[in-house]
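Apart from one protein chain that is not included, each protein chain of the complex appears where it belongs.
The block that comes next holds chain A.
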């Protein structure tokens, strides 16, 4: 799940700790807490805005929803989608499910890990990519499929993947 004990990730989360404030979390909770079963929408809203659900947001959410911290933490840790640490500049999801396996998905997974030199749930040393497994993107007739940030890409080959990585890393350099 999104929990990581990687000390590098811990350092990263300290570095960007200024990206969020208790006020942001309070705003998001206040905007949604009237809804029945509001917790998932609230967590989505926080993650969409901050990039992850900061651990220090848990007591704030708990207090405002009048639930225990353990309740909130339990929900965050149950779902694969929620992260408690920031991801790299690009979130890269690789489909590991059967239909993609049938079209060379396993070989693509190995290529991706080798090219980026990371395993699942890890971020590359240059902080460009966080690699996450996903089980089906609904693009199963045109696999293997990956998702980069919010774009799904089909029929991914090793070459196509390398081109994509090059394009994403150079455009980021240009922006700087």
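The working rule: a residue touches a chain if its C-beta (ideal position, glycine included) is under 8 Å from a C-beta of that chain, and two chains touch if they have at least 3 such contacts; residues count from 1.
Note that in this section contacts and distances are computed from a predicted model.
The chain that is not shown carries the UniProt protein name "NADH-quinone oxidoreductase subunit F", picked from "Methylmalonyl-CoA mutase, large subunit", "Plastocyanin", "Cell elongation-specific peptidoglycan D,D-transpeptidase" or "NADH-quinone oxidoreductase subunit F".
Of A:24, A:64, A:91 or A:136, it is A:136 that touches the chain left out of the display. The omitted chain makes contact with just one of the residues A:46, A:99, A:118 or A:131: A:99.
For the options A:25, A:39 or A:165, the residue in contact with the chain missing from this view is A:39.
Against the chain not shown here, chain A presents residues 36-41, 43-44, 74-75, 78-82, 97-103, 106-107, 110, 114, 134-143, 145, 147, 150-155.
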